[in-house]
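Heads up, one of the protein chains got dropped from this complex, but the rest are sitting where they should.
Moving on, here comes chain A:
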Amino acid sequence: MTCVHLLLTLVFAVSLGTPVEIQGPRGVPLTKKQFYVENKPFTCLDGSRTIPFDRVNDDYCDCKDGSDEPGTAACPNGSFHCTNAGYRTMFIPSSRINDGICDCCDTTDEYNSGAKCENTCKELGRKEREVLQKMTEITKEGFLLKQHLIEEAKKGHQEKQIKVTDMQENKKQLDEKVEVLRTVKETAEQPEKEAKERHLKAWEEQKAAIRLEKDKAKMAEAFLELDDNADGFVSVSELQSHAELDADADGTLTETEAQGLMGGAEQVDMSTFESVWPNIKDKYHSESQPEEPAPVETPPDEVKEPVVDNDSEPYPEDDISEEEDEDDEDEDDYHEDDDKAPPTIKTPEKSHEDEDAMPPYDADTQALIDAAQKARDDFEEAEKALREMDDQIRNIEKELSFDFGPDAEFTYLYSQCYELTTGEYIYRLCPFNRVSQKPKYGGSETNLGTWGSWSGPENNKYLLMKYEHGTGCWQGPNRSTTVKLTCGKETVVTSTSEPSRCEYLMEFTTPAVCQEPANTDLSPHDHVEL
C-alpha cells in the first residue's frame, strides 16, 4: 500500500521540555496564537473576512477556512490542536471535538461531550519514547549493519568484476583453444575419413568379386541341372521344365517364353548361357535344393560397417541437456559423427556370415581413427569448458546487473531465501528471484510471483519489491506479491497477508533499509499539512 499524506499521520516531534501552557482560544497551536488576540477583531487566517473576537470559538462557523472555530466542531474543514503535554502535539479534524471519542491523550478534545477520557499522555509518551529508543537502537545498529553490507557488497562487487574480467580473459583463451582443437580435429578427421573410405572401398570390391564368383558357380550348377540330357546345351524344352521362370505367371513356361529367355536361340552352350543366366537367375529354383528360398540379396551399397546404434548414445547425459535447453542445441556438436565407434571387435554371432562382415581396419587406418577420436574428445571437452565458462560469466553478469540499491546494500539478499510459517502455510521469499507458498501439511508449492521490480514511492523505490506473474488464480489474476521492507537488525519475513484475492503482501525487515539515525535534539515544532 502506498503511503498517503494523511491528516493523522503527521509526524511531530516529542516535546521534551516542560509543557508550555497555551493561553488564548481553545485548539490554537502556539505558533498561531499571535493571530488570536483577545478583544480585538479576528481576521480569518485566509484573510477572507474580519469578525468580532467574541465570534471566535462561539460554535458557529464564520470563516471559510474554519480558522474562527479552532476549538469547536462548527467548521467542516477546521482542525483542533491538542498540546498533549508529555506526548506529541497533534492536530485532529474539528469533527472529532466532543464526539464522545477520546482522540487527544490530554482529553482536551472532549470538553463538553460527557465522554470520560483519561489523560494518557504521560503513559503514551513513555511508551513512545521506549519504542522510539528501541527503534533508534535498531536503526543505529541496523545502519551499522547496512554499512557493513554495503562494504561487503562493494567488495563482492569488485571481486566479481575482477572475476568476470579474469574469466573473460580465460574465456578468450578457451575460445582460442577450442578453435585450435577444432582445427586439430578436422585435420585428424580428414585422413580418418579417407582411410575409412579406402577400407570400405577395398572391402566392397572384395565383396563384389566374391559375389561374382558365387554367381558363376551357381550358373554352372544351373547349367548342369538344366542340361538334362547332358549334351552340353540347354535347350528350350529343358528350360521349359522350370515353370517358376514363367514370365506372365500363367503357370506354364511356353516355348515362346522360354525361347525369349534364351535370346531367341533353340539351345545355348555353356558360354552362351552366360547371357541367358541374368534373365532367369532371380526366379530360378535349384533342383537340388527345391525348398530353399531364393537368397535375399542385400543390395551391395547398403552393406556397411556396423553402425553405432543411435538409441544408445555414448553420452546419455546429452539427452537431458538437450531437453532442458533446446536453445543450446546448435552449440552441441555431439551428433556430427555417429560412426565414431570403430568396428574393431567382431561379434561372434555375425561370424558365420563372414563375407557380409567388414574385416577389421588395418592397423594404419585404426591408428588414424584413434587419433581422430582423441582430437574429437579433446575438442568437445574444451568446448564444454567454454560453455561452462560462458554460463558462469552470464550468471555473474546477471547478478552484477541487478539493482541492489543505491549502495548495493541489498546484494546480500541475492540467492538467499527467507521463510515464514503461519497456521496453514510456509511462505518463502527468495529476494530477486521468487515468492512461494507451500501448505504446511503436504501439498504442492504455489508460485506467488517472480521478481519484477522495485516499486516503492518515488522518493524511495527501495521500500517495496514487486513479484509478479505467479501461478494463475481460478477466474482471477496471476498471483503477485508486494514485499514491504522495513528497517530491522535481522533479515526476516515478519508477516504475510492477502489483502485482495491472489495479491499478497509480505512484510520483511532488513538492515539494508535502515536510514542514518537523525542525530539531532528533537525540538517541538508544528506542522500542518492541509
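In the analysis below, a residue touches a chain if its C-beta (ideal position, glycine included) is under 8 Å from a C-beta of that chain, and two chains touch if they have at least 3 such contacts; residues count from 1.
Following the convention adopted for this analysis, contacts and distances are computed from a predicted model.
Remark: of the listed names "glutathione transferase", "Carboxypeptidase A1", "Cysteine dioxygenase" or "Neutral alpha-glucosidase AB", the one matching the undisplayed chain in UniProt is "Neutral alpha-glucosidase AB".
Considering the whole complex, the residue from A:Asp65, A:Asp99 or A:Glu225 that touches the absent chain is A:Asp99. Contact with the omitted chain, checked across A:Asp231, A:Glu419 or A:Glu498, is made by A:Glu498.
Considering the complete assembly, chain A touches the hidden chain via residues 1, 4-9, 58-60, 73-74, 76, 93, 95-96, 99-101, 113, 423, 473-476, 497-503.
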